[in-house]
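Since the structure comes first, as structure tokens, the remarks are kept for the end.
What you see is the complex with one protein chain gone and the rest in place.
Let's look at subunit A:
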Amino acid sequence: MDHFPTNWGRPNYNTFDAHATYPLHVHPQPSSSADGVQHTQQPIVTGTSVLALKYKDGIMLAADNLASYGSLARFKGVQRLQAVGDYTIIGASGDMADFQYLQYILDNLIISEEINPQDGHKLGPSEVHEYLSQLLYARRSRMNPLWNSVLVGGFRDGQRFLAYVDLLGTTYKASTLATGYGAYIAQPLLRKAVEGKEDTLTEDEARKIMEDCLRVLFYRDARSINQYQIATISAAGASISGSLKLETSWGFAEGIRGYGGQTQ
């Protein structure tokens, strides 16, 4: 209880700096709840690996359609690849709620860049990647990260672009990239199939490589599913396939002792 009637009805000086004694950027913000603000401490609904490679005509990305809730296969029809503007496709693993927030931010960015300057300039893949990495780095610096690993693929002015950014703001470029378990399981396969052949691989060959990698991931990664999408970005523009089914074979399981039909 404030016992000074002159203060009644006025903002508390803890939350209002009447004399502007702080520089703008360190101005104390009134806290919305007494317990302070909750930050993301761990991802909840998660997407697993995203794969990407450079091929002759552009960039190809692939991701499956599963969003897991821990070990529960919770949402089986989630799209984790998204076009951003005319020249870019991003693919995200990690927290799907944070990814939806990223999509919201990027959609608004593309709209405001289209409407406000009216100068005909458009954001290309390198600008989208820079924006994303600055956003994710700023959030990690506030100890409130967006829990994602994102691949940014693009094609503009005859140039292919492929880069990675994650919740720490770490970035890098390479001709093949993979997030999550894909970094351990698919990346070696991708490097073997792609490195040195970036300028000769056809779209069909690239698609075959992607399917092979996704299949190995489905066999070995317990948080993956056999439905996936493949996206390409090239001179022809961005295209994201519908949901496709992986062809798998389990015949070998019969031969495994303790799993198949053997009786002893």
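Keep this in mind: a contact is a pair of C-beta atoms (placed from the backbone, for glycine too) under 8 Å apart; a residue touches a chain by one contact, two chains touch by 3 or more; residues count from 1.
One rule holds for everything that comes next: contacts and distances are computed from a predicted model.
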Statement: Out of "N-terminal nucleophile aminohydrolase", "serine C-palmitoyltransferase", "Glutamate--cysteine ligase" or "Ras GTPase-activating protein 3", the chain not pictured bears the UniProt name "N-terminal nucleophile aminohydrolase"
Query: Any idea which of A:55, A:99, A:131 or A:164 touches the chain not displayed?
result: A:164
Task: For the chain that's not shown, point to the residue among A:41, A:71, A:200 or A:249 touching it.
output: A:41
Task: Using the definition of touch stated at the top, determine which of A:10, A:76, A:121 or A:173 touches the missing chain.
output: A:173
Candidate in contact with the missing chain, chosen from A:55, A:99 or A:137: A:137
Message: Just checking the interface: what residues of subunit A touch the absent partner chain?
response: 39-42, 133, 137, 140-141, 143, 145, 164, 168-174, 183-184, 187
